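Note that one protein chain of the assembly has been removed; the remaining protein chains are unaltered in position.
Moving on, here comes chain A:
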Amino acid sequence: MAVSSRRLQKELAEIQKQGTPVGITLLSADDFQTWLFSVEVLGETVYAGEVFALMFRFDGQYPIQPPAVQFLVDEKYTSPVHPHVYSNGHICASILGNEWSPVLSVVAVCVTIQSMLASCKKKERPPDNDRYVRHAPDNPKKTQFVYHDDTGIS
């Protein structure tokens, strides 16, 4: 079995055994291509009462390369209004790009994204949202975001 399926199988077994952190629920993981989680922010938050769906798409490179992670936007779910989340669900976060490390797991990514929402004080879109969404590829991994803590790399 390929490294990626073996690892995902273990992660899934762990989720089924240990459960997921508070506010995060596994919605579907029918194969090793696409997993879906619901994410909500608990406590005092600008997202009170909102439930989002995080979609993970894996290729054979996982976990050496990051999964493609975005918020699901369909008739049931919307993208959270956040300075680093586009209205099409794409997320600008360095851990999903050049700071990805195989020490991260699917659940760790969910928790990080949940924390990112939890610390948001003001709901607003990235300033270039409209233009990005017009040109954005289907797969957010085809967007190479520039993370500002990485001087010299772009």
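Methods note: a contact is a pair of C-beta atoms (placed from the backbone, for glycine too) under 8 Å apart; a residue touches a chain by one contact, two chains touch by 3 or more; residues count from 1.
Following the convention adopted for this analysis, contacts and distances are computed from a predicted model.
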Task: Refer to UniProt and select, among "ubiquitinyl hydrolase 1", "DNA-directed RNA polymerases I and III subunit RPAC1", "Membrane magnesium transporter" or "Trimeric intracellular cation channel type B", the name of the complex member that is left out.
output: "ubiquitinyl hydrolase 1"
For chain A, the residues touching the chain missing from this view: 2-3, 6-7, 10-11, 14, 63-66, 83-84, 92-95, 97-105, 108-109, 111-112, 115-116, 118-120, 126-128, 131-132, 135-137, 139, 141-154
